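Only one protein chain is missing; all other protein chains are in place.
Labels for the chains are A, B and C, by order of writing; each one numbers its residues from 1.
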């Protein structure tokens, strides 16, 4: 009998498999394909203080082993989430984590204050790394000062588990990770998408309405694994790893690199049932390799 | 009749197609597959002051739409190049550019001083972005001060065209590009490989002897195109674009983003004859789209 | 909303019907009956054998043949993904996510004009069949560049009267569908699928005639189930909505064109 549970700060997860913000809707979209109660948790899409229409179409282009997106945090705002969506999903037997974005620090604080009273919202993931918004977003995630300002402010306002989602578009991600750890993050998650672009050479126009967008998918997995490895060595708080996880093997790779839990993102678009399979794979992997707890995989790479 | 020629500083190329350092040997390895005189030029592999054995095996692992390598600048040193290799290749009717690496600034200077007298070495490409060496390499390429120190010193010692090869593993590549432009670079080339890693989950050991390596291939092309676009807007000197170019369409994409010339790297491993096909594609593309000169493609994306 | 499945199918029959289009007939790999599908819904097809294809490809339901329990997909070779898909040998396994989207208004009654252009004729076959079975009179108006590009005309004739427009006049009336004489007759509802310029022209015409009109959009999409928010269309009532979930079929009153 193997124990799949892991802990992110105070937060206990029944297994390390989470879903990445913006790739799993509010869970409901996937209930025909996967038993949500089988997941360690799901991270609902980027929520902002006010309603956001997001960026104009086209917002997506396929790339080699990946895709670029420029959704731009389209969402109906935190109040709509609390009134209309939370009641529908709160009874799912899994952890609900809300991803929070903002243009300025007070936005993050206001959203987190509104989410704090919700019993079934177990944690927030602070997004300081969205590449697809003009103000805020990645701007906060690419400097220590910016990252600290958001983390410290939210820490004061939000008592439960706070995960800070880091940008990979930096010279030294470990330095940013140390900065948010020092200012009160209970965990860090990485990586968000990589800033990229593509051009239609026949029309000579950019493929995305915003020209640049966020690259995700297995194409960037080797970079994400490296960053998770660097950050796990640099901080004491748990690291949540993501970036191109397509199957159970990839999930294990991130854990061996130092991740305590993992997030499945783009893979949900290709196989909406993949998260359940990943949970099964991890359990089988632990058995095959003679481990009795998922925690034994964390940083277990033998260099 | 279309004109394929482009200029990198003082250096005239018969067409924009170059080969990336470390992916085309000294040209000779490819002479059975492509007429070298058809290329705009080829960049011979990273040359250092002294002989280097490089890193231990294993040095390579396949990744989704790409590969990680950790060769570590294996080469026989600049003197061996001058005595044994240069005489063999100097009469090829194409431009020879030597990629130069070093652990300290004086190494770069010494190598460039030795190369300067060679008539048929048209330019040097200063590698301040190798992710696979302990000292120097990427360390110089990830800060403006480091990049400036190498660029300024080589500029004093080397009178011909100097291209500085930039690292993508930075927060703001445009800032580094401006720094090397200000200190005397005639052109910048980007991107070098992205720092990544992969783990064999069955052995739980890293796939590379050095744990981390450089990621190349079409997987990272969207990031490289974005960086070329940002740099081309930030500097006046020509930009040489590379990163996952697999065919003529990809080459055109980089030029539309702002590249004056392009380098073909990893694609040479999969189709050793690809460079010739890319030259043909560009010529055909110009015809199809009613251009009469390759220079008209540079930065011609309509945003 | 219809229940969604991710399911393996077997390619049981394959036929090239125009220079650009192949008809694929798929049956559930493990037997059993087909999921309930509505006319105008689509499926997300996994493309296994192409290096350069990462995402699934959305293909509209062309026909559901309850007699031999097959799902028909009309696939236009538009790129490496669709080429690789039609190159599957008969007997190959193809994974589908289905059924997706809302579908056309299939409420019986009134006179319907179903207008299709190119591969856009695909969803109209199943729609026509369902309407005809419910006793609704159906007129198809099929447009193509030339006679050779018309797909499955003989199938359409089973379910309604068929009018044809070809740009070169090689079959039916010469010109675009909007110039076809049948457009002068009166209908209670126009339902249209085809290239964007054609659908916009049809929408204009429908507004002139004051005839209600539905169009089926094919915005670029990743997930097909309303999660990625990539395929949005800016609507008059709801702002950016997912074509894969609230569409692909929209009444033109909701569209800003």
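Assume contacts are C-beta pairs under 8 Å (C-beta built on N, C-alpha and C of every residue); 3 or more make two chains touch, one makes a residue touch a chain.
None of the values given here were measured: they were computed from a predicted structure.
> When the whole complex is taken into account, which chains on show are touched by the absent chain?
B, C
> Among B:33, B:80 or B:291, choose the residue that contacts the chain missing from this document, as touch is defined above.
In the complete complex, the chain left out is touched by residue B:33.
> In the complete assembly, which of B:14, B:59 or B:95 touches the absent chain?
Among B:14, B:59 or B:95, only B:59 touches the chain that is not shown.
> Since one chain isn't shown, list which residues of chain B touch it in the complete complex.
Residues of chain B in touch with the missing chain: 22-25, 29-30, 32-33, 45, 53-54, 56-67, 69, 71, 74, 217, 266, 268-273.
> Considering the whole complex, not just the chains shown, which residues of chain C touch the missing one?
48-51, 53-54, 84, 89
Simple rule for what comes next: only the chains that are shown with their structure count from here on.
> Suppose every chain is reduced to the average of its Cα atoms; which one is closest to the average of all protein Cα atoms?
Chain nearest the centroid of all protein C-alpha atoms: A.
> Please compute the C-alpha centroid of chain A, do the same for chain B, then give the distance between them in whole Å.
Comparing mean C-alpha positions, chain B is 34 Å from chain A.
> Measuring from the mean C-alpha position of chain B to the mean C-alpha position of chain C, what distance in angstrom results?
Taking the mean C-alpha position of each chain, the two centres sit 47 Å apart.
> Two-or-more-chain contact residues of chain C, please, as numbers and ranges.
Within chain C, no residue touches at least two other chains.
> List, in ascending order, every residue of chain A touching at least 2 other chains.
Touching at least two other chains: 63-66, 217.
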